[in-house]
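Here the complex is missing one protein chain, while the rest keep their positions.
Order as written gives the chain letters A, B and C; numbering starts at 1 within each chain.
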Amino acid sequence: MQLGMVGLGRMGGNIVRRLMRDGHECVVYDVSPDAVSGLAGEGAVGSDSLADLVAKLQAPRAVWLMIPAGLTGRVVDEVAALLDPGDIIIDGGNSNYRDDVRRAAALRDSGIHYVDVGTSGGVFGLERGYCLMVGGPDEAFARIEPILRTIAPGSGEVERTPGRAGDFAPEELGYLHCGPSGAGHFVKMVHNGIEYGVMAALAEGLNILEHADAGVQEAEHSAEVAPLEEPEFYQFTIDTPKVAELWRRGSVISSWLLDLTAAALQGNPTLDGLAGRVSDSGEGRWTVKAAVDTGVPAPVLAASLFERFASRGEDHFANQVLSAMRLQFGGHQELPAGDVLEAGSRKSESSGGRQPGTDGAS
Amino acid sequence: MQLGMVGLGRMGGNIVRRLMRDGHECVVYDVSPDAVSGLAGEGAVGSDSLADLVAKLQAPRAVWLMIPAGLTGRVVDEVAALLDPGDIIIDGGNSNYRDDVRRAAALRDSGIHYVDVGTSGGVFGLERGYCLMVGGPDEAFARIEPILRTIAPGSGEVERTPGRAGDFAPEELGYLHCGPSGAGHFVKMVHNGIEYGVMAALAEGLNILEHADAGVQEAEHSAEVAPLEEPEFYQFTIDTPKVAELWRRGSVISSWLLDLTAAALQGNPTLDGLAGRVSDSGEGRWTVKAAVDTGVPAPVLAASLFERFASRGEDHFANQVLSAMRLQFGGHQELPAGDVLEAGSRKSESSGGRQPGTDGAS
Amino acid sequence: MQLGMVGLGRMGGNIVRRLMRDGHECVVYDVSPDAVSGLAGEGAVGSDSLADLVAKLQAPRAVWLMIPAGLTGRVVDEVAALLDPGDIIIDGGNSNYRDDVRRAAALRDSGIHYVDVGTSGGVFGLERGYCLMVGGPDEAFARIEPILRTIAPGSGEVERTPGRAGDFAPEELGYLHCGPSGAGHFVKMVHNGIEYGVMAALAEGLNILEHADAGVQEAEHSAEVAPLEEPEFYQFTIDTPKVAELWRRGSVISSWLLDLTAAALQGNPTLDGLAGRVSDSGEGRWTVKAAVDTGVPAPVLAASLFERFASRGEDHFANQVLSAMRLQFGGHQELPAGDVLEAGSRKSESSGGRQPGTDGAS
Partner (left out) sequence: MQLGMVGLGRMGGNIVRRLMRDGHECVVYDVSPDAVSGLAGEGAVGSDSLADLVAKLQAPRAVWLMIPAGLTGRVVDEVAALLDPGDIIIDGGNSNYRDDVRRAAALRDSGIHYVDVGTSGGVFGLERGYCLMVGGPDEAFARIEPILRTIAPGSGEVERTPGRAGDFAPEELGYLHCGPSGAGHFVKMVHNGIEYGVMAALAEGLNILEHADAGVQEAEHSAEVAPLEEPEFYQFTIDTPKVAELWRRGSVISSWLLDLTAAALQGNPTLDGLAGRVSDSGEGRWTVKAAVDTGVPAPVLAASLFERFASRGEDHFANQVLSAMRLQFGGHQELPAGDVLEAGSRKSESSGGRQPGTDGAS
C-alpha cells in the first residue's frame, strides 16, 4: 500500500527501505532536501513540503512521522491541517504516551485517526525488522496492518512458543495492536523501563566479577572503607569479556543485551575511554512515574534509573550531607581519594578507643 | 574419554546421555539402583557403590559429582578417600564457591585435583547443551576439556560476536576456565544473581502493564491509598501474554527468560493457581553478600532478592510496625483489605481537617 | 491579629485554639454547624457561610483553609470570589505544590495573595505547636507572620544549634518562608518523603531483630527457601519493644518517630490486629516523582514507597510471573504457604541431581 513518511533519519529512512523492498509505495519528506533526494534515488517518491507530500498521497491517506519527540506536536498539527476525515497520522517516534492521548482527543472531532507506534530495533532494524507496539482505533489499525506486517520482523528464526499452533498471530510476527491511542507508546515505555533494569542487572553482575580480586587488593586497603573480612574468598581475576561471551551460549541469561555487552567488551575489553556517565531518555523515567501513579512496586526499575542519575554525579550533594553528618557525630574525617591508612590503631592498641574509618562512636 | 558420574538425577543423567552420544565412556553411580540400571540400559557402565565406580575407572580418573549441594561435602570426602594422586574430582552441582575454595585446599596435599563447574541450562540442556563455568588447576582443566566441550552447547546458531575470527575460543563453544578452584561457581553465582535481576525487571514491567487500567478501577478507590491523580492516562487493558510474545521479536529485551515468560503466559494467561510465593536458592543471596563484601553497589540485584523475600510474607512485621507508627502519629486507622471509603470527607468539607487515608496530620 | 479559618476538623480546630490562647481573633466556618458552635463556645466568632465569614473580617483579610486536599480547589475559588485585592488566602492543607503554583497564577490578576503552608505536627500540635513551611509573596508572608509565630512551636526546649546566636531566626521558632507560592508544600512534600524513608529504616531494622532467632526456627525449614547457612549465629530472641524504648536514650537514632514506635510497641507488643497493609498519602509519591523529574537519585525514598505498595499486595502479579518463569525453566513447583519439605533429597543422595527449592537447574 501507499505510505507517507515524514522524517528520513536513520530509522525513518530504513523503514522506508524495508517497505519498498516489500513492494509498498512511499512518499517521503524531510527538511533536508538531500535526505529526500537520497531516498528518491532508491525508489521513493520525493516531496518538498508537507503539503506536497499530502498532495501526492491518495485518500484515505496514512502519514507516518519519524521525528524527534520534541517536534512531534507541532508537526502533527501541521499535517492534520492538510488531511481529510478518514486519513491517518502515525507517530512512530518516542513520544510520551500521554501526548498521544491528548493528540488523539484533539483530533477526534476532525475525523482524522491518530495511531501511535512504539518502535524497537535500533540500528539493526533494517535487516532484523522492528518490533511494533501499536495504539489507536481498530479501523485505523486494520487499514495500516499491511505496512506494519512488512516493517515487523516476522516469525523469523525465533522458536515458536509451545502451545501456539496454526496461523501466526500478529504478535508472533512482531507487531501488536495494544489498545486505543497511547497504548502503543505505553507498552513501549514499559519495554524500555524493563530494558533499564536488565541492563543494570548485567552491569552490576559484571562489576562484581571485576571485584572478585578484592582480596588481592586488600594490601592497599585504606581507612575509608570497612576492611574485607575474608580476603581468601576474593582472590579471582575474572576475564569479564570472556564470561560475557560464554553466557551467550546455553545460559539462562542469554539475551540480545548480553550479545551487545559481549560485543562491546570484545571491541574494548577494558572499556577505555568511557567515563561511565550514563544518559537516560524519558521512557525509564515515565515508567517509574507510571508505577508510582498506579501503586505498583518497581524497586528494580527505579534503582536502575537512579544508578544512571548517580553515574552523572547527581548524588553529590546527598553524599556531602552524609559526610558532613559523619563529621558531626563522630569526628570522622573524610579521606581524600586514594588515601591509605597509616594510623597506629591498626598496628597497636595504643590508640585505645580511636577507630578510624568506622562509625565506631555511634 | 572416560568419566565417572555420581548422581543420576535429571541433570546428571542428561549429561551422561550427552556424553555417550558423542562417544565418551561413562561409569555411573546413584544410590538408586534403578537410576543406574536405566542408564546402563542406554550404554553406560553401571556400578553399585562409589568404590565400584572408582574401581571401574582407569587412572588418572575423573569423577563428576552431580548431587544436591547439601551432600557434596560428604561425598567429596568419600570419593577422595578412594582416589589416587593425579585423579580429578569435579563438582558440577550448585555449591557455594566458598566450599570449593575450602575443599580444594583440603585436597591439595593429597595430590587430587578439585574442579568446580557451574552449570546452567535447566531442563533444556540435553538438547541445547549446558553453559559451563569452570574453576580449578590448569592441568586438570586441560585434561577434562574434551568432556566439557561435549557437554557445552558449542557455537550453535548463535551469531558470532563482531571482531571475533578464526577458530572458536572455548567461551564461544560454551565453556570457560574462569580461574582457580571456586572461580567456576563464583561466576555461576553471579550469573544467577543477574538472572534474579532480569526476572524481576520483566515481572515489574509486566505488573505495570497489568495496572494500566488503574484509571478504570478508580471508581472502586478506597481511602487506603492515595487517589490516582490523572485517571485519564490509565485506561488501557493490555493483553500481557500477547505483549510478552511480541517482545520476543526484534525488541531490545528479547531473551531466553522472555521466551519462558511468553510460554508461561501462553499456557496460563491469568497465572491461575500461582500463589506468587517466590522461592530463592542460595546464589542470589550469595551474590548480594559478595557485593557487600567487596563494596560493589548492587541495588538492582539486592532489590530483586528482597522482592522474593517479601513475596513470602517476610516483610510482615515491618509492615505492622509501619501501620502501628501511623496509628500513633495521626490516628490513621488501617483499613481492612478491600474496604471502601465512604467517609463524608470526600463528599463535603464538613470533616474539616480530617483526612482519612493520608499522612495529612504529619 | 484577625484570621478567618475554614475547616474546623482536628487540625483546623486546634490551630484556632492555639491562636486564641495567644490573643488572636478567629472567625470560623465549617459545613458542620456543630463544629462552628463548639469553637464559638471557646471564644471564636462563628459564621454560617463563607460569605458570612468574609463579611466578618476586616480588610485586608486573611483566610486560612484547613480542608481535605480534594476540596481545596473549589473552596479557593469560592473564597476568592468573595475577597478583595490585597486579601490573602492561605492553604494549610496537604495540597500538591503544583496546585499551589497553578492557583497562585490564577489569582495573580485579581490582586489576591495566595500562601501555601505545609503543616507538620499531627495530633500533638495543639500543645507542641506545628512546624510550618510557607510559600508565597514576601508581602503576604510578612503580614501573616504574627499568626505563623503563634501556631509554630517556638524555640521550646530544643537545644540551640552550635554557631547560632542572637535573636532566634524564624526557622528556630518553627516556621520558614521557603520561597514563592508552592515552595511551602514542596518542602512539606519532601519532609514527608523523608518521613517514609525513616519509618522504613526503623521497620526494616526491627524486622531483622524479630528474625534474629532464625536459627532456632531452622528445624521447621521448608524447601521454599534457601537453607540458613550458619544457624548458630541466629539464636537470639530479642525483645523488640524494649529495644525500641532503649534506643530513645543516648543513641544516634533517637527521634520522634522512634518515640512513636516505642509507644506503639509498649501498647501492643506483638502488634496484634494489625494487618500490615500500609497506606500512603500523596506526598511520598510526589517526592519520588519530583526526584525522577529533577534527575536526583532517591533509591531509599523510592524503596520505602514501594514497600508500602507491596504491603497491600500490589506486587502480586509480578510475583506470579516470577513463579511462572521458575516453573518453566527448572520445573520448580511453588510450594503452598507453610508447606514443609519432606522430600528424600535432604536425607539421602538418591535423588541425584534433583534439587528442590533451588534454581539449581539454571
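Operating definition for what follows: a residue touches a chain if its C-beta (ideal position, glycine included) is under 8 Å from a C-beta of that chain, and two chains touch if they have at least 3 such contacts.
Worth saying up front: this structure is predicted, and the values here are computed from it rather than measured.
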{"item": "Residue of B:Asp52, B:Glu145, B:Glu229 or B:Glu314 touching the missing chain in the full complex", "value": "B:Glu314"}
{"item": "Residue in contact with the excluded chain [from C:Leu3, C:Leu271, C:Ala290 or C:Val321]", "value": "C:Ala290"}
{"item": "Contact partner of the left-out chain, one of C:Gly46, C:Gly93, C:Gly276 or C:Pro299", "value": "C:Pro299"}
{"item": "Where the missing chain touches chain A, by residue", "value": "6-13, 30-32, 35, 66-71, 75, 93-94, 96, 120-123, 125, 192, 195, 199-200, 202-204, 206-207, 210-211, 223-227, 229, 257, 260-261, 263-265, 268, 271, 274-285, 299, 303, 307-308, 310-332, 334-337, 345-346, 348-355, 357-362"}
{"item": "Where the unshown chain meets chain B, residue by residue", "value": "252, 285, 288-289, 291-293, 295-299, 302-303, 305-307, 309-310, 312, 314-315, 318, 329, 362"}
{"item": "Interface with the unshown chain - residue positions in chain C", "value": "97-98, 101, 120-122, 125, 128-131, 133, 152-159, 161-164, 169, 171-176, 178-180, 182-183, 186-187, 190-198, 200-202, 204-209, 211-212, 214, 225-226, 228-230, 232-239, 242-243, 245-259, 262-263, 266-267, 287, 290-291, 293-301, 303-304, 306-307"}
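The definition used in the following text is that only the chains that are shown with their structure count from here on.
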{"item": "Taking each chain's C-alpha mean as its centre, the one farthest from chain A", "value": "C"}
{"item": "Chain B against chain A, contact positions shared by both copies (same if over half, else different)", "value": "same"}
{"item": "Inter-chain centre distance, chain A versus chain C - centres from mean C-alpha coordinates, in Å", "value": "34"}
{"item": "Centre-to-centre distance between chain C and chain B (centres being mean Cα positions), rounded to whole Å", "value": "38"}
{"item": "Rounded Å distance, chain A centre to chain B centre (Cα mean)", "value": "25"}
{"item": "Residues of chain B whose C-beta touches two or more other chains", "value": "120-122, 125, 192, 195, 200, 202, 204, 207, 211, 225-226, 229, 257, 263, 299, 303, 307"}
